[in-house]
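One structure follows; several queries about it will come next.
Selected chains from the complex are presented in situ; the others are not included.
Every chain is named by a letter (A and B) in the order it is written, and numbering of its residues begins at 1.
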Amino acid sequence: MALTEDQRAEIMTQRHEPQPTLRPTVPSMEKILYAPFEVLDHGFLRVVDYMGDDGAVVQAARVSYGRGTKRVSEDAGLIRYLMRHRHSTPFEMCEIKFHVKLPLFVARQWIRHRMANVNEYSARYSILDREFYLPAPGDIAAQSVSNRQGRGNVLPPEAAREVLDILERDAMKCYADYETMLDPEGLGVARELARMNLTLNMYTQWYWKVDLHNLMHFLALRADSHAQYEIRVYAQKMMEILEAWVPLTAAAFKEYRLGARSFSATMLQVLRRRLAGETVTQADSGLSKREWEEMNAILAEPAALN
Amino acid sequence: MALTEDQRAEIMTQRHEPQPTLRPTVPSMEKILYAPFEVLDHGFLRVVDYMGDDGAVVQAARVSYGRGTKRVSEDAGLIRYLMRHRHSTPFEMCEIKFHVKLPLFVARQWIRHRMANVNEYSARYSILDREFYLPAPGDIAAQSVSNRQGRGNVLPPEAAREVLDILERDAMKCYADYETMLDPEGLGVARELARMNLTLNMYTQWYWKVDLHNLMHFLALRADSHAQYEIRVYAQKMMEILEAWVPLTAAAFKEYRLGARSFSATMLQVLRRRLAGETVTQADSGLSKREWEEMNAILAEPAALN
């Protein structure tokens, strides 16, 4: 379980006493504020603060004195316009802060998004808990043959079992030795040194704050089907939170970013020829085999929203 | 006057209906929210949103599940520690959003602070109002002789009057010609072109959002006595807002940043010699004449908090 009783109690104190505010407030966010959503086997994601709403995007785009909002249909139209034309600055006017518990190897991918603020639990200052990620058997997959950096088929149950045994045994052993090294009655090694013995599936946690524009950039990359499963599940949960927070923005994001596809200059020429009735083959398309297949995949099936 | 009746009415609608929230709330900020503070002759500064408080800094530094705060004295101590040791990331966890009306030449200095979010009123899209900055006579100063980029003595009244006449006449003339060029019944020039005829004392406005760490960096540079007067008055007003918003952080900021002074390696050696009873002269101090004077100025008088 991701949270102890004490931690849950601490969280609950924050949910007790609503205060009056004149700031923009989103009732559906108030409902979920502070409450942890469980992700993976021991991880979680919770919203600890937010600033602004769809109206704040509109207000900034109009540099208005008041709320800036007009009729909902006009606001939606403006937000769709901003998204379509990649006017990113009005979306930077909203901000959200998460508390996240996540495995170290996921944290290493996540931190590459530089346009965010982070405070991570310090293993120089404190001792990490004995919590590490073990994939569900159905998530243990073979190396993909077609994609050098992805997963292929799920492993058969016995093989998955074997993998889990290895992962669990090694993580347990490394953690036990971490404790042995730290023991103030024994070796008493400095925390900043002992931590190097931990495996990359150990959980860490951090506060992560990001503006709405950069959150969507994160989601466009990490909620995508090419993202590693273990970070994608966090992104998918954040996608749901996005819809609760800024529904007009989330709808425009799905229409013009997540569900949209880019056609290269050469693809556009192929498209024009096909629409004019011509039969185009890969050989005379000017596209590589791979691009040809990518284009056909886009045109064959509805663009999945991840 | 900086605001029309309509604008004031629009602002007031935002101040009408408090909503309940579970987010950290600062009563002294709620009191000033949306209300414009007048700055210079037609400018203003108003807080349109804020996220977090002193407790949010503490909470992030501790990566805690709950509020993170303990006794006020412990929180103050932690915040002082973070400020003293330049741990900047916990301060990035708070955010503030301003609506600012300011002269163009001030905006050009301000925008150099890149770690912030900005939406400016667009003179490609809209027509700028006929509002330009004229300094108060007591703020019209001669070029400093000692400081190549500063002001010296205030001009005598008649000279100041002459300067104001020039500034007003040129700004009025340029604005009138801006309108002449824009007139859809007349020349009908594109807004994006006509605006080049305006003078740099014209007012613009923007939404400006920044985290607490970068706000303090802005204040350290712009509330300083070396900053140009016309941006410093904005910074000073923001300094008051800082004290209302995060009083523990503001106090630590004054103690360890604004009121602090840095001694170079050579200055430290001079200091050690003097404390050991030695009489040190500039000639044998290893300091340049200018540094020697700077050091004496620091040691002679209480460090002014700007």
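Observations, loosely collected:
The rule we apply is simple: a contact is a pair of C-beta atoms (placed from the backbone, for glycine too) under 8 Å apart; a residue touches a chain by one contact, two chains touch by 3 or more.
Predicted model, so just to flag it, every value in this text is computed and none were measured.
The complex is built from one repeated protein sequence; 2 chains are visible, and the structure file as a whole lists 4 copies.
Here is the rule we go by: only the chains that are shown with their structure count from here on.
Mean C-alpha positions place chain A and chain B at a centre distance of 35 Å. Every residue of chain A that touches chain B in the complex is listed here, in rising order: 3, 7, 10-11, 13-15, 17-25, 30, 33-34, 48-52, 56, 59-61, 63-67, 89-90, 92-93, 95, 97, 99, 117-121, 205-207, 209, 211.
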